[in-house]
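Quick one: the structure is below, and I'll ask about it shortly.
Only one protein chain is missing; all other protein chains are in place.
By written order: A and B. Residues from 1 in each chain.
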Amino acid sequence: MVDEILTIVLDGAIYASWLFIVALGLTFVFGVLKILNIAHGGIYALGAYSTATLVPIFYSLGMPEQLVILAMLVSALAVAIVITPIMERGILRRFYGQDEVLIVLVTYAIYLVLEDVQKLIWGMNSLYVSEPRELLGALEFGSLYYVGYDLALIGLAIFCGLFLWFVLNKTQSGKIVLAVIHNPEISGCMGVNINKVYLAAFFIGAFLAALAGSFTAPLISVQVGISVAVVIESFAVVIIGGLGSIPGAVIGALIIGMARAACVHKLPEAEIFIMYFCMAGMLIFKPKGLFQGAQARKI
Amino acid sequence: MSKQSLLRAENVNKSFGAVVAANNININIDKGEKVSLIGSNGAGKTTFMNMVTGYLKPDTGHIYLKNEEITQLDPRIITQKGISRSFQIPQIFEPMTAWENLLIALGTSQKKHSYFKNARSKENGDFIDEILNRFALNEFAHRQVSELPGGVRKLLDIAMALVRKPDILLLDEPTSGVGAEEKYPLMDTIAKALSGQGLTVIFVEHDMDIVQNYSDRIIAFYQGAVIADGNGSTVLNDSNVKKYVTGKTEVKAKL
Partner (left out) sequence: MSEKLYNNLLFQSIFLMSFLILVGLLIPNWLVFVITKAIAYGLVGLGIITLMRGGLVSFGQGFVFGIGGYTAGLLGTQAGLTDAMLLLFVSFLFTGLVGLIIAPLLARYRDIFFAMLSLAFSMVLYGILIKIDAIGGSDGFVLPESTYFGIKPSSEYADYVLYVVAIIMTGFISILLRYYYDSTPGLIALAVRENELRVEYLGSSAFNVAVLNFTIAAGLGGMGGALNGIALGHIDPEFTYWTTSGEFVFISILAGYLSVPAVFLAALLLELVRSFSGRYFPDTWQLILGLFLILSIIFIPSGIGSFFKQFFDRLKKSK
(Lines give C-alpha, C1' and ligand atoms only; values in the text may rest on other atoms or scores of the structure.)
Protein backbone atom coordinates (compact mmCIF):
# COMPACT_ATOMS: atom_id res chain seq x y z
CA MET A 1 0.00 0.00 0.00
CA VAL A 2 2.67 2.46 1.07
CA ASP A 3 4.86 1.19 -1.72
CA GLU A 4 2.09 1.70 -4.20
CA ILE A 5 1.49 5.27 -3.10
CA LEU A 6 5.22 5.94 -3.17
CA THR A 7 5.45 4.48 -6.66
CA ILE A 8 2.62 6.67 -7.88
CA VAL A 9 4.15 9.74 -6.28
CA LEU A 10 7.63 9.08 -7.67
CA ASP A 11 6.40 8.09 -11.14
CA GLY A 12 4.14 11.12 -11.09
CA ALA A 13 6.99 13.40 -10.02
CA ILE A 14 9.30 12.12 -12.77
CA TYR A 15 6.59 12.52 -15.37
CA ALA A 16 5.68 15.94 -13.98
CA SER A 17 9.32 17.08 -14.14
CA TRP A 18 9.62 16.32 -17.80
CA LEU A 19 6.27 17.92 -18.49
CA PHE A 20 7.16 20.95 -16.43
CA ILE A 21 10.29 21.70 -18.41
CA VAL A 22 8.30 21.65 -21.66
CA ALA A 23 5.41 23.63 -20.21
CA LEU A 24 7.74 26.18 -18.58
CA GLY A 25 9.02 27.22 -21.99
CA LEU A 26 5.51 27.29 -23.41
CA THR A 27 4.05 29.38 -20.62
CA PHE A 28 7.02 31.78 -20.58
CA VAL A 29 6.72 32.41 -24.32
CA PHE A 30 3.01 33.01 -23.91
CA GLY A 31 3.63 35.37 -20.99
CA VAL A 32 6.04 37.56 -22.94
CA LEU A 33 4.99 37.25 -26.57
CA LYS A 34 1.32 36.32 -26.04
CA ILE A 35 1.79 33.38 -28.38
CA LEU A 36 0.48 29.92 -27.59
CA ASN A 37 3.07 28.03 -29.55
CA ILE A 38 1.91 24.70 -31.00
CA ALA A 39 5.32 24.29 -32.65
CA HIS A 40 6.80 24.07 -29.14
CA GLY A 41 6.22 20.31 -29.38
CA GLY A 42 8.14 20.27 -32.65
CA ILE A 43 11.12 21.99 -31.03
CA TYR A 44 10.96 19.39 -28.28
CA ALA A 45 11.23 16.64 -30.89
CA LEU A 46 14.16 18.41 -32.57
CA GLY A 47 15.90 18.45 -29.18
CA ALA A 48 15.42 14.72 -28.82
CA TYR A 49 16.65 14.04 -32.35
CA SER A 50 19.72 16.24 -32.04
CA THR A 51 20.70 14.51 -28.81
CA ALA A 52 20.20 11.13 -30.45
CA THR A 53 22.60 12.29 -33.15
CA LEU A 54 25.18 14.12 -31.07
CA VAL A 55 25.60 11.68 -28.21
CA PRO A 56 26.84 8.77 -30.40
CA ILE A 57 29.26 11.18 -32.08
CA PHE A 58 30.39 12.28 -28.65
CA TYR A 59 31.08 8.68 -27.62
CA SER A 60 32.84 7.89 -30.89
CA LEU A 61 35.24 10.74 -30.20
CA GLY A 62 36.26 8.91 -27.06
CA MET A 63 35.20 11.69 -24.68
CA PRO A 64 34.82 10.89 -20.95
CA GLU A 65 31.44 9.38 -20.21
CA GLN A 66 30.51 11.80 -17.46
CA LEU A 67 30.62 14.73 -19.83
CA VAL A 68 27.80 13.35 -21.95
CA ILE A 69 25.46 15.71 -20.12
CA LEU A 70 27.42 18.51 -21.73
CA ALA A 71 26.80 17.03 -25.16
CA MET A 72 23.09 16.91 -24.38
CA LEU A 73 23.09 20.55 -23.30
CA VAL A 74 24.97 21.54 -26.44
CA SER A 75 22.48 19.73 -28.65
CA ALA A 76 19.55 21.51 -26.99
CA LEU A 77 21.37 24.83 -27.32
CA ALA A 78 22.09 24.16 -30.97
CA VAL A 79 18.41 23.55 -31.70
CA ALA A 80 17.41 26.77 -29.96
CA ILE A 81 20.09 28.75 -31.78
CA VAL A 82 18.98 27.48 -35.17
CA ILE A 83 15.22 27.58 -34.65
CA THR A 84 14.82 30.93 -32.87
CA PRO A 85 15.86 33.28 -35.66
CA ILE A 86 13.87 31.31 -38.23
CA MET A 87 10.68 31.15 -36.22
CA GLU A 88 10.68 34.38 -34.25
CA ARG A 89 12.47 36.74 -36.63
CA GLY A 90 11.39 35.04 -39.84
CA ILE A 91 7.74 34.24 -39.27
CA LEU A 92 6.11 35.09 -35.95
CA ARG A 93 7.27 38.70 -35.91
CA ARG A 94 4.92 39.49 -38.78
CA PHE A 95 1.95 38.57 -36.65
CA TYR A 96 2.61 40.39 -33.37
CA GLY A 97 -0.43 42.22 -32.10
CA GLN A 98 -2.82 40.22 -34.23
CA ASP A 99 -5.56 37.95 -33.01
CA GLU A 100 -4.24 35.27 -30.62
CA VAL A 101 -6.12 32.50 -32.38
CA LEU A 102 -4.62 33.49 -35.74
CA ILE A 103 -1.13 33.21 -34.26
CA VAL A 104 -2.00 29.80 -32.84
CA LEU A 105 -2.86 28.76 -36.38
CA VAL A 106 0.48 30.08 -37.66
CA THR A 107 2.34 28.06 -35.05
CA TYR A 108 0.24 25.05 -36.07
CA ALA A 109 1.53 25.52 -39.63
CA ILE A 110 5.10 25.71 -38.33
CA TYR A 111 4.45 22.56 -36.35
CA LEU A 112 3.40 20.75 -39.54
CA VAL A 113 6.57 21.93 -41.28
CA LEU A 114 8.76 20.78 -38.38
CA GLU A 115 7.15 17.34 -38.46
CA ASP A 116 8.38 16.75 -41.99
CA VAL A 117 11.71 18.44 -41.39
CA GLN A 118 12.38 15.74 -38.78
CA LYS A 119 11.54 13.06 -41.35
CA LEU A 120 13.72 14.69 -43.99
CA ILE A 121 16.76 14.95 -41.74
CA TRP A 122 16.50 11.79 -39.68
CA GLY A 123 14.34 9.50 -41.80
CA MET A 124 11.66 7.17 -40.55
CA ASN A 125 13.83 4.96 -38.36
CA SER A 126 13.82 5.03 -34.58
CA LEU A 127 16.96 6.23 -32.83
CA TYR A 128 18.11 5.06 -29.43
CA VAL A 129 20.50 6.75 -26.99
CA SER A 130 20.03 4.93 -23.72
CA GLU A 131 23.67 5.24 -22.58
CA PRO A 132 23.30 8.46 -20.54
CA ARG A 133 20.55 6.82 -18.55
CA GLU A 134 23.06 4.36 -17.10
CA LEU A 135 25.33 7.14 -15.93
CA LEU A 136 23.85 7.67 -12.48
CA GLY A 137 23.23 4.06 -11.54
CA ALA A 138 20.09 2.98 -9.78
CA LEU A 139 18.45 3.36 -6.42
CA GLU A 140 16.66 0.65 -4.54
CA PHE A 141 14.48 1.14 -1.53
CA GLY A 142 12.42 -1.76 -0.33
CA SER A 143 10.72 -3.28 -3.29
CA LEU A 144 11.11 -0.12 -5.34
CA TYR A 145 13.71 0.28 -8.02
CA TYR A 146 14.46 3.60 -9.66
CA VAL A 147 17.01 4.65 -12.25
CA GLY A 148 19.10 7.51 -10.90
CA TYR A 149 18.89 9.41 -14.16
CA ASP A 150 15.08 9.50 -13.93
CA LEU A 151 15.20 10.90 -10.41
CA ALA A 152 17.78 13.45 -11.51
CA LEU A 153 15.19 14.79 -13.94
CA ILE A 154 13.24 16.03 -10.93
CA GLY A 155 16.31 18.01 -9.91
CA LEU A 156 16.72 19.40 -13.40
CA ALA A 157 13.09 20.56 -13.45
CA ILE A 158 13.43 22.25 -10.08
CA PHE A 159 16.63 23.92 -11.22
CA CYS A 160 15.05 25.21 -14.46
CA GLY A 161 12.03 26.60 -12.63
CA LEU A 162 14.05 28.29 -9.88
CA PHE A 163 16.59 29.62 -12.33
CA LEU A 164 13.97 31.28 -14.54
CA TRP A 165 12.13 32.61 -11.52
CA PHE A 166 15.37 34.05 -10.13
CA VAL A 167 16.38 35.67 -13.41
CA LEU A 168 12.94 37.26 -13.80
CA ASN A 169 12.57 38.57 -10.30
CA LYS A 170 16.09 39.28 -9.10
CA THR A 171 18.02 40.58 -12.08
CA GLN A 172 17.90 43.81 -14.03
CA SER A 173 17.16 42.13 -17.36
CA GLY A 174 14.52 39.98 -15.72
CA LYS A 175 12.73 43.08 -14.49
CA ILE A 176 12.79 44.50 -17.98
CA VAL A 177 11.10 41.33 -19.21
CA LEU A 178 8.48 41.65 -16.47
CA ALA A 179 7.87 45.24 -17.54
CA VAL A 180 7.37 44.12 -21.13
CA ILE A 181 4.95 41.40 -19.99
CA HIS A 182 3.00 44.01 -18.08
CA ASN A 183 2.82 46.59 -20.83
CA PRO A 184 4.83 46.29 -24.03
CA GLU A 185 3.80 49.72 -25.40
CA ILE A 186 4.86 51.69 -22.36
CA SER A 187 8.05 49.65 -21.96
CA GLY A 188 8.84 50.44 -25.58
CA CYS A 189 8.29 54.14 -24.94
CA MET A 190 10.61 53.96 -21.94
CA GLY A 191 13.41 52.80 -24.20
CA VAL A 192 13.20 49.03 -23.81
CA ASN A 193 14.12 47.25 -27.01
CA ILE A 194 11.00 45.12 -27.28
CA ASN A 195 12.25 43.16 -30.26
CA LYS A 196 15.30 42.07 -28.34
CA VAL A 197 13.21 41.02 -25.35
CA TYR A 198 10.90 38.99 -27.60
CA LEU A 199 13.85 37.33 -29.29
CA ALA A 200 15.47 36.47 -25.96
CA ALA A 201 12.21 35.17 -24.49
CA PHE A 202 11.55 33.02 -27.51
CA PHE A 203 15.09 31.69 -27.33
CA ILE A 204 14.64 30.69 -23.69
CA GLY A 205 11.34 29.01 -24.51
CA ALA A 206 12.83 27.13 -27.44
CA PHE A 207 15.84 26.10 -25.35
CA LEU A 208 13.60 24.70 -22.62
CA ALA A 209 11.60 22.71 -25.17
CA ALA A 210 14.77 21.33 -26.75
CA LEU A 211 16.26 20.63 -23.32
CA ALA A 212 13.24 18.56 -22.34
CA GLY A 213 13.61 16.70 -25.62
CA SER A 214 17.34 16.14 -25.06
CA PHE A 215 16.92 14.73 -21.60
CA THR A 216 13.95 12.58 -22.60
CA ALA A 217 15.79 11.07 -25.54
CA PRO A 218 17.58 8.42 -23.40
CA LEU A 219 14.22 7.29 -21.99
CA ILE A 220 12.38 6.73 -25.25
CA SER A 221 12.88 5.61 -28.80
CA VAL A 222 13.26 8.80 -30.77
CA GLN A 223 10.97 8.49 -33.77
CA VAL A 224 8.47 10.20 -36.00
CA GLY A 225 5.44 11.42 -34.10
CA ILE A 226 6.91 12.01 -30.64
CA SER A 227 5.89 15.66 -30.70
CA VAL A 228 2.19 15.30 -31.31
CA ALA A 229 1.25 14.17 -27.80
CA VAL A 230 3.62 16.64 -26.16
CA VAL A 231 1.72 19.55 -27.68
CA ILE A 232 -1.54 18.68 -26.02
CA GLU A 233 0.03 17.59 -22.74
CA SER A 234 1.95 20.83 -22.32
CA PHE A 235 -1.16 22.78 -23.35
CA ALA A 236 -3.09 20.99 -20.65
CA VAL A 237 -0.46 21.98 -18.08
CA VAL A 238 -0.47 25.67 -18.91
CA ILE A 239 -4.25 25.78 -19.17
CA ILE A 240 -4.57 24.23 -15.73
CA GLY A 241 -1.94 26.49 -14.22
CA GLY A 242 -2.96 29.66 -15.98
CA LEU A 243 -1.38 30.94 -19.17
CA GLY A 244 1.91 32.73 -18.53
CA SER A 245 2.35 31.65 -14.91
CA ILE A 246 5.46 29.78 -13.72
CA PRO A 247 3.98 28.58 -10.39
CA GLY A 248 0.95 27.59 -12.44
CA ALA A 249 3.11 25.40 -14.64
CA VAL A 250 4.51 23.69 -11.53
CA ILE A 251 1.06 22.90 -10.18
CA GLY A 252 -0.31 21.99 -13.62
CA ALA A 253 2.54 19.59 -14.28
CA LEU A 254 2.15 18.02 -10.84
CA ILE A 255 -1.59 17.57 -11.25
CA ILE A 256 -1.23 15.93 -14.65
CA GLY A 257 1.85 13.93 -13.67
CA MET A 258 0.21 12.53 -10.54
CA ALA A 259 -3.15 11.93 -12.18
CA ARG A 260 -1.47 10.11 -14.99
CA ALA A 261 0.73 8.00 -12.71
CA ALA A 262 -2.30 7.12 -10.59
CA CYS A 263 -4.16 6.05 -13.72
CA VAL A 264 -1.30 3.95 -14.99
CA HIS A 265 -1.31 1.98 -11.76
CA LYS A 266 -4.96 2.01 -10.88
CA LEU A 267 -7.08 2.66 -13.97
CA PRO A 268 -5.05 2.07 -17.11
CA GLU A 269 -8.04 2.61 -19.42
CA ALA A 270 -8.20 6.24 -18.36
CA GLU A 271 -4.52 7.00 -18.93
CA ILE A 272 -4.98 8.65 -22.31
CA PHE A 273 -7.75 11.03 -21.51
CA ILE A 274 -7.14 11.82 -17.84
CA MET A 275 -5.17 14.94 -18.73
CA TYR A 276 -7.78 16.18 -21.18
CA PHE A 277 -10.27 15.54 -18.47
CA CYS A 278 -8.22 17.62 -15.98
CA MET A 279 -7.90 20.37 -18.58
CA ALA A 280 -11.59 20.44 -19.41
CA GLY A 281 -12.53 20.36 -15.74
CA MET A 282 -10.22 23.24 -14.94
CA LEU A 283 -11.50 25.31 -17.84
CA ILE A 284 -15.08 24.74 -16.77
CA PHE A 285 -14.57 25.67 -13.13
CA LYS A 286 -11.69 28.13 -13.32
CA PRO A 287 -11.29 29.15 -16.95
CA LYS A 288 -8.29 31.38 -16.45
CA GLY A 289 -6.35 28.67 -14.65
CA LEU A 290 -5.19 28.56 -11.07
CA PHE A 291 -2.72 31.41 -11.20
CA GLN A 292 -4.15 34.11 -13.35
CA GLY A 293 -5.92 37.05 -11.82
CA ALA A 294 -9.08 38.41 -13.38
CA GLN A 295 -8.45 41.21 -15.79
CA ALA A 296 -10.31 44.43 -15.18
CA ARG A 297 -12.55 45.57 -17.98
CA LYS A 298 -12.96 49.28 -18.30
CA ILE A 299 -15.86 51.17 -19.68
CA MET B 1 -41.26 59.73 -1.85
CA SER B 2 -43.25 61.18 -4.69
CA LYS B 3 -45.78 59.18 -6.63
CA GLN B 4 -44.05 59.57 -9.95
CA SER B 5 -40.75 58.28 -8.57
CA LEU B 6 -38.94 56.79 -11.55
CA LEU B 7 -35.54 55.97 -10.15
CA ARG B 8 -34.80 55.64 -6.47
CA ALA B 9 -31.59 54.74 -4.68
CA GLU B 10 -31.90 53.83 -0.99
CA ASN B 11 -28.92 53.71 1.37
CA VAL B 12 -26.58 52.55 -1.37
CA ASN B 13 -22.98 51.77 -0.33
CA LYS B 14 -20.05 50.58 -2.35
CA SER B 15 -16.35 50.31 -1.53
CA PHE B 16 -13.34 49.18 -3.48
CA GLY B 17 -10.98 48.01 -0.77
CA ALA B 18 -10.38 51.03 1.42
CA VAL B 19 -11.86 53.48 -1.06
CA VAL B 20 -15.48 54.39 -0.40
CA ALA B 21 -17.06 55.01 -3.80
CA ALA B 22 -20.65 55.29 -2.59
CA ASN B 23 -21.41 56.40 0.93
CA ASN B 24 -25.05 55.91 1.92
CA ILE B 25 -26.54 57.41 -1.21
CA ASN B 26 -30.24 58.32 -1.23
CA ILE B 27 -31.53 59.81 -4.45
CA ASN B 28 -35.02 60.00 -5.88
CA ILE B 29 -35.57 61.08 -9.45
CA ASP B 30 -38.99 61.82 -10.94
CA LYS B 31 -40.20 61.42 -14.46
CA GLY B 32 -39.06 64.12 -16.84
CA GLU B 33 -36.31 65.56 -14.67
CA LYS B 34 -33.03 66.67 -16.23
CA VAL B 35 -30.45 65.94 -13.57
CA SER B 36 -26.73 66.54 -13.69
CA LEU B 37 -24.20 64.86 -11.45
CA ILE B 38 -21.16 66.91 -10.51
CA GLY B 39 -18.06 66.33 -8.43
CA SER B 40 -14.35 65.97 -8.91
CA ASN B 41 -12.83 62.82 -10.38
CA GLY B 42 -13.29 59.91 -8.02
CA ALA B 43 -16.18 61.57 -6.18
CA GLY B 44 -18.52 58.69 -7.03
CA LYS B 45 -20.58 59.96 -9.99
CA THR B 46 -19.55 57.25 -12.39
CA THR B 47 -19.78 54.57 -9.70
CA PHE B 48 -23.35 55.67 -9.08
CA MET B 49 -24.09 55.50 -12.79
CA ASN B 50 -22.47 52.07 -13.07
CA MET B 51 -24.57 50.79 -10.18
CA VAL B 52 -27.78 52.10 -11.69
CA THR B 53 -27.01 50.35 -14.97
CA GLY B 54 -25.95 47.11 -13.31
CA TYR B 55 -22.28 47.18 -14.28
CA LEU B 56 -21.41 47.30 -10.57
CA LYS B 57 -23.51 45.81 -7.78
CA PRO B 58 -23.83 47.83 -4.54
CA ASP B 59 -22.42 46.30 -1.34
CA THR B 60 -25.59 47.26 0.50
CA GLY B 61 -28.72 49.23 -0.33
CA HIS B 62 -31.38 49.07 -3.00
CA ILE B 63 -32.10 50.66 -6.35
CA TYR B 64 -35.63 50.83 -7.74
CA LEU B 65 -36.90 51.62 -11.21
CA LYS B 66 -40.60 52.44 -11.30
CA ASN B 67 -40.82 50.93 -7.78
CA GLU B 68 -39.38 47.65 -8.99
CA GLU B 69 -36.08 46.58 -7.49
CA ILE B 70 -33.24 46.36 -10.03
CA THR B 71 -30.28 46.23 -7.61
CA GLN B 72 -28.84 42.85 -8.58
CA LEU B 73 -29.86 42.73 -12.23
CA ASP B 74 -27.46 42.60 -15.16
CA PRO B 75 -26.96 45.55 -17.51
CA ARG B 76 -28.86 43.79 -20.28
CA ILE B 77 -31.98 43.30 -18.16
CA ILE B 78 -31.84 46.82 -16.76
CA THR B 79 -31.56 48.15 -20.31
CA GLN B 80 -34.60 46.12 -21.29
CA LYS B 81 -36.49 47.58 -18.31
CA GLY B 82 -35.92 51.11 -19.48
CA ILE B 83 -32.52 52.56 -18.57
CA SER B 84 -30.16 53.28 -21.45
CA ARG B 85 -26.77 54.87 -21.27
CA SER B 86 -24.08 56.46 -23.34
CA PHE B 87 -20.38 56.20 -22.60
CA GLN B 88 -17.58 58.62 -21.86
CA ILE B 89 -15.56 56.92 -24.61
CA PRO B 90 -18.17 56.12 -27.27
CA GLN B 91 -18.83 52.39 -27.43
CA ILE B 92 -19.70 52.00 -31.07
CA PHE B 93 -19.04 49.26 -33.60
CA GLU B 94 -15.92 50.65 -35.19
CA PRO B 95 -15.64 48.88 -38.57
CA MET B 96 -19.29 49.52 -39.41
CA THR B 97 -21.03 52.60 -40.74
CA ALA B 98 -23.15 54.91 -38.58
CA TRP B 99 -26.21 53.56 -40.35
CA GLU B 100 -25.26 49.97 -39.53
CA ASN B 101 -24.58 50.91 -35.93
CA LEU B 102 -28.10 52.25 -35.65
CA LEU B 103 -29.48 49.19 -37.43
CA ILE B 104 -27.94 47.02 -34.74
CA ALA B 105 -29.26 49.29 -32.00
CA LEU B 106 -32.69 49.02 -33.60
CA GLY B 107 -32.39 45.24 -33.90
CA THR B 108 -31.54 44.88 -30.22
CA SER B 109 -34.62 46.88 -29.31
CA GLN B 110 -37.00 44.68 -31.32
CA LYS B 111 -38.62 41.87 -29.37
CA LYS B 112 -39.25 39.47 -32.23
CA HIS B 113 -36.65 38.57 -34.80
CA SER B 114 -36.93 36.68 -38.02
CA TYR B 115 -33.81 34.65 -38.73
CA PHE B 116 -34.41 34.60 -42.45
CA LYS B 117 -35.50 38.16 -43.16
CA ASN B 118 -32.94 40.70 -44.28
CA ALA B 119 -32.34 43.29 -41.57
CA ARG B 120 -31.92 46.05 -44.14
CA SER B 121 -35.65 46.34 -44.72
CA LYS B 122 -37.39 49.51 -45.82
CA GLU B 123 -39.19 50.07 -42.51
CA ASN B 124 -35.93 49.66 -40.53
CA GLY B 125 -34.27 52.05 -42.97
CA ASP B 126 -36.98 54.68 -42.57
CA PHE B 127 -36.71 54.50 -38.81
CA ILE B 128 -32.93 54.90 -38.92
CA ASP B 129 -33.14 57.83 -41.31
CA GLU B 130 -35.45 59.56 -38.87
CA ILE B 131 -33.01 59.07 -36.00
CA LEU B 132 -30.13 60.28 -38.17
CA ASN B 133 -32.17 63.34 -38.98
CA ARG B 134 -32.96 64.06 -35.35
CA PHE B 135 -29.28 63.96 -34.43
CA ALA B 136 -28.17 65.82 -37.57
CA LEU B 137 -26.08 62.80 -38.58
CA ASN B 138 -27.36 62.33 -42.15
CA GLU B 139 -24.15 63.25 -43.89
CA PHE B 140 -22.22 60.68 -41.84
CA ALA B 141 -24.69 57.83 -42.33
CA HIS B 142 -22.61 55.70 -44.66
CA ARG B 143 -19.15 56.41 -43.34
CA GLN B 144 -17.21 53.98 -41.19
CA VAL B 145 -17.53 55.26 -37.65
CA SER B 146 -13.87 54.77 -36.75
CA GLU B 147 -13.12 57.65 -39.13
CA LEU B 148 -15.70 60.06 -37.74
CA PRO B 149 -14.81 63.13 -35.63
CA GLY B 150 -15.18 62.97 -31.85
CA GLY B 151 -18.39 64.96 -31.53
CA VAL B 152 -20.15 62.88 -34.18
CA ARG B 153 -19.08 59.68 -32.44
CA LYS B 154 -20.53 61.02 -29.19
CA LEU B 155 -23.82 61.81 -30.89
CA LEU B 156 -24.02 58.40 -32.49
CA ASP B 157 -23.33 56.76 -29.13
CA ILE B 158 -26.25 58.67 -27.61
CA ALA B 159 -28.50 58.06 -30.60
CA MET B 160 -27.92 54.32 -30.24
CA ALA B 161 -28.90 54.43 -26.59
CA LEU B 162 -32.08 56.29 -27.53
CA VAL B 163 -33.32 53.91 -30.23
CA ARG B 164 -34.94 51.69 -27.63
CA LYS B 165 -37.04 54.63 -26.33
CA PRO B 166 -35.90 54.29 -22.71
CA ASP B 167 -37.54 55.90 -19.66
CA ILE B 168 -34.19 57.14 -18.41
CA LEU B 169 -31.14 58.12 -20.40
CA LEU B 170 -27.80 58.32 -18.64
CA LEU B 171 -25.11 60.35 -20.37
CA ASP B 172 -21.58 59.84 -19.14
CA GLU B 173 -19.69 63.09 -19.80
CA PRO B 174 -21.35 63.87 -23.14
CA THR B 175 -18.93 66.67 -23.92
CA SER B 176 -15.65 65.17 -22.77
CA GLY B 177 -13.05 64.72 -25.46
CA VAL B 178 -14.64 67.45 -27.57
CA GLY B 179 -13.04 70.84 -28.30
CA ALA B 180 -14.25 73.75 -26.15
CA GLU B 181 -15.92 75.56 -29.03
CA GLU B 182 -17.85 72.42 -30.02
CA LYS B 183 -19.31 71.77 -26.57
CA TYR B 184 -22.33 74.05 -26.83
CA PRO B 185 -23.33 73.07 -30.37
CA LEU B 186 -23.04 69.43 -29.30
CA MET B 187 -25.18 69.95 -26.20
CA ASP B 188 -27.69 71.88 -28.29
CA THR B 189 -27.99 69.02 -30.76
CA ILE B 190 -28.41 66.55 -27.92
CA ALA B 191 -30.99 68.74 -26.17
CA LYS B 192 -32.95 69.20 -29.39
CA ALA B 193 -32.89 65.47 -30.13
CA LEU B 194 -34.10 64.61 -26.65
CA SER B 195 -36.73 67.33 -26.36
CA GLY B 196 -40.46 66.79 -26.41
CA GLN B 197 -40.42 63.18 -25.23
CA GLY B 198 -40.72 63.68 -21.48
CA LEU B 199 -37.49 61.72 -21.23
CA THR B 200 -35.67 61.64 -17.91
CA VAL B 201 -32.01 62.51 -18.41
CA ILE B 202 -29.17 62.08 -15.94
CA PHE B 203 -25.78 63.27 -17.01
CA VAL B 204 -22.30 63.57 -15.62
CA GLU B 205 -20.56 66.80 -16.56
CA HIS B 206 -17.56 68.86 -15.46
CA ASP B 207 -18.36 72.13 -17.22
CA MET B 208 -20.42 74.16 -14.73
CA ASP B 209 -21.87 76.46 -17.41
CA ILE B 210 -23.26 73.47 -19.27
CA VAL B 211 -24.55 72.01 -16.02
CA GLN B 212 -26.42 75.23 -15.22
CA ASN B 213 -27.79 75.70 -18.71
CA TYR B 214 -28.98 72.18 -19.47
CA SER B 215 -30.21 70.72 -16.20
CA ASP B 216 -32.96 71.68 -13.79
CA ARG B 217 -31.49 69.78 -10.88
CA ILE B 218 -27.92 69.23 -9.73
CA ILE B 219 -26.58 66.53 -7.44
CA ALA B 220 -23.08 67.10 -6.08
CA PHE B 221 -20.84 64.22 -4.98
CA TYR B 222 -17.83 64.29 -2.71
CA GLN B 223 -15.93 61.19 -1.54
CA GLY B 224 -18.78 58.90 -2.45
CA ALA B 225 -21.47 60.89 -0.67
CA VAL B 226 -24.14 63.30 -1.91
CA ILE B 227 -23.26 66.71 -0.43
CA ALA B 228 -25.89 68.80 -2.15
CA ASP B 229 -29.04 68.11 -4.16
CA GLY B 230 -31.42 70.69 -5.58
CA ASN B 231 -31.91 73.30 -8.26
CA GLY B 232 -28.98 74.95 -9.99
CA SER B 233 -28.39 78.10 -7.98
CA THR B 234 -28.99 76.42 -4.61
CA VAL B 235 -26.41 73.72 -5.23
CA LEU B 236 -23.81 75.91 -6.91
CA ASN B 237 -24.01 78.45 -4.05
CA ASP B 238 -23.75 75.78 -1.39
CA SER B 239 -20.61 76.34 0.70
CA ASN B 240 -19.57 72.68 0.61
CA VAL B 241 -20.00 72.53 -3.14
CA LYS B 242 -17.91 75.68 -3.52
CA LYS B 243 -15.27 74.21 -1.30
CA TYR B 244 -15.08 70.67 -2.71
CA VAL B 245 -16.44 70.79 -6.23
CA THR B 246 -16.43 74.13 -7.96
CA GLY B 247 -13.73 75.85 -5.92
CA LYS B 248 -10.94 77.35 -8.02
CA THR B 249 -7.43 76.27 -7.22
CA GLU B 250 -5.02 79.08 -6.66
CA VAL B 251 -2.15 79.22 -9.13
CA LYS B 252 1.13 79.41 -7.23
CA ALA B 253 3.70 79.21 -9.95
CA LYS B 254 4.11 79.85 -13.64
CA LEU B 255 5.71 77.61 -16.19
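Operating definition for what follows: contacts are C-beta pairs under 8 Å (C-beta built on N, C-alpha and C of every residue); 3 or more make two chains touch, one makes a residue touch a chain.
Computed from a predicted structure; not experimentally measured.
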Interface partners of the hidden chain - shown chains only, full complex considered: A, B
Touch criterion as defined above, residue of B:74, B:188 or B:209 at the omitted chain: B:74
Cross-chain touch to the chain not pictured, restricted to A:228, A:264 or A:290, is A:228
The one residue from A:5, A:112 or A:190 touching the chain left out of view is A:112
Which candidate, B:14, B:45, B:85 or B:154, sits in contact with the chain we can't see? B:85
Absent-chain interface residues of chain A come out as 36, 38, 91, 94-95, 98, 100-102, 104-106, 108-113, 115-117, 119-120, 228, 231-232, 235-236, 239, 243, 269, 272-274, 276-277, 279-280, 283-284, 287-288, 297, 299
Contacts from chain B to the absent chain lie at residues 53, 74-76, 79-80, 84-85, 87, 91-96, 100, 103-105, 107-110, 113-120, 160-161, 163-164
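Definition applied: only the chains that are shown with their structure count from here on.
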In whole angstrom, what separates the CA-based centres of chain A and chain B? 51
